[in-house]
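Structure first, commentary second.
Removed: one protein chain of the complex. Kept in place: all other protein chains.
Chain nomenclature is as follows: A, B and C, assigned in order of appearance, with residue numbering initiated at 1 for each chain independently.
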């Protein structure tokens, strides 16, 4: 565990606030972080100008300008520092999120920039911000398929799932998928997220203390039970959100799959300050 | 859908409040109700006197006096009236519950009386009360196993799951299980719940409008992926709960399994008023 | 506290489920119930046919057909059985609600029928249903004025408050008021709520066990700090609600005030079964 300073008398430990004598209070433990979950990924094509407006230089428009995706995910997560977390405190190992990405590239390497993301748990909000995911809290609901529930059933042709993201007492994002056929992990679009870390100064609001682009260091990606289907995305207006400026978008199909992975940290690829 | 009165001009429809012109506002739709979920069932043996105090006559102590169980369940549910519910509104098809039962019998037929139950969604609170489950709201957390999450993994020997029930800002019930070996549905203890419907009068608090014992009419029970394991149950004191009076209890082992079923209604077996 | 049966051996006590040996687990204690809170009451005039569709006979259209109101209230509540509740467990003494009433009359006595109501706490959901308020859970947000918060301030001319009701991940009702001038309690419209108790049978979904009209027995009403203002009401569509069928409505002005009262029970004025 991290000793926050080299002065030997510094008494507070931890990877993130709150630091404490024993270092067990941090809202987020240090990586590696472990993830496994069910992913509903809905792809879209939006107006090129709207997508361009979301891409911070030096990132550039991607090879397929206007493309993007909405992800709804339910994660089971833990960290190396607390491998028993899901047992000791289930609340801190389970969360749902909804995020919106737009296609971009960096030095010719295509990927996606994560513009907006909402989650339903505090530790992942903090963990996201440390990585450069611009997380806010929302209430995320995703259809759970269950093969033993009559009239609902499991992953199968014709199954329908919906993700809903409700933020500050208002529905913001809705994404629906109708399963058409099973597929293979190799059919999924490649995933490379460009992220923006940003931490304001308290002395000068116009000059952030941290402002940089990063990519996560990901390993051990495993994907299973992939389904392909038809999709429908709706964005809704709000005085506190701008995601609706992307749409209406052209629906480009959806994927539903199980995924596991490890994040061991990240790499800064550009510093603004 | 139910027409609340035979007078032809009665304009409000629905199975439960709120009744409305189109009948689509009821907090609960009429049965049949469909269920599928993951069950953590922890068995215990408590002091016979404490169990006896929980059993309302004409129910009698069961053949194994003092036995009981704690269930933590995460359900995916729908109703015949709205088979698309899990798609249209995922929030209303998913809930978690924790309940405590004690062994009893009725006319020689052994079963369990459901003494206490907490859930995390309103429609199931209302649906439960209609059946005779004495539901209150709580925050229920249950370890989610996921085979793709490193360090957590799926159902396997050594896997550990915990259920936590937090009510009114206080932890009330905690149940832990360590998986030892897979088992078969036939090894599970039989399930027959005795329930008590009770609806107060608004004119006289000492004479309820409804007070009766019931059993649910259950069909299409399916059980899969059964695991057996060691268990540990803890009850905690609260000024608003009495479940802690049962313990400390003797842990008798636990089961984890997937279950699906249909409830088509219930039968009244005794009327108090 | 209520002894649920006269048979002396009946071991379970309480006013409402769950009944228990000591009678301290009931989701709701017996009346009298005490209330004090801040009320935002927005009046409207709707299409007469839509209002008529909401009024269950023998209730009849009121003397001012089409009139109705939306109430947003934040309550501090306790009961005679637990006068210390607000101290022992603040969570169980505080709640917010949003409800919609339409003008009606019974035997020539004008009042309002409570068509829809959402609350954010379980005990008041149960307490409401016992009285005949058709409560469901929702997330209710109401502007809190505070005289010491710069830019917000207290109750004063020009102050603006909004109530929002979000149900199942969807905004359902929104009501805004701009304060114009202080007023007196005597200027408030009289309040008399007609309520419908309804508790389904578990054996036959078409024949409820309880179905009756009631009025609450209210005493010690105190009203303070009344303001009058302009209003704006919006209802939103949902597959699980019908309140939007009332609108768009004609806004008729709003009141904001503090109110205290005691409910000692209720009177049944009509039985359907």
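Please note the rule applied: a residue touches a chain if its C-beta (ideal position, glycine included) is under 8 Å from a C-beta of that chain, and two chains touch if they have at least 3 such contacts.
Quick caveat, the model's predicted, so the values are computed rather than measured.
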Subject >> Hidden partner chain, touching residue among A:145, A:159, A:196 or A:254 >> reply: A:196
Subject >> Residue, one of B:13, B:52, B:171 or B:270, that touches the chain absent here >> reply: B:171
Original post:
Which subunit A residues would touch the chain omitted from the figure, given the whole complex?
Top reply: 2-5, 7, 9-12, 15-22, 24-25, 27-28, 30-31, 52-57, 88-89, 91-92, 115-117, 121-123, 125-126, 129-132, 134-137, 168-169, 196-200, 202-206, 208-211, 214, 239-242, 245, 265-268, 272
Subject >> For subunit C, residues in touch with the removed chain >> reply: 34-37, 76-78, 80, 83-84, 86-91, 93-94, 139, 141-152, 160-164, 176, 220, 222, 224, 258-260, 262
Original post:
Which parts of subunit B are in contact with the chain that was left out?
Top reply: 139, 141, 164, 166, 169-171
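In this text, only the chains that are shown with their structure count from here on.
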Subject >> Superposition of subunit B upon subunit C: rotation angle, C-alpha, nearest 5 degrees >> reply: 180
Original post:
Is the contact between subunit A and subunit B built from the same residue numbers on each copy (over half shared) or from different ones (under half shared)?
Top reply: same
Original post:
So how far apart, in whole Å, are subunit A and subunit C when each is placed at the average of its C-alpha atoms?
Top reply: 40
Original post:
So how far apart, in whole Å, are subunit B and subunit C when each is placed at the average of its C-alpha atoms?
Top reply: 29
Subject >> Sites on subunit B at which at least two other chains make contact >> reply: 88-89, 91
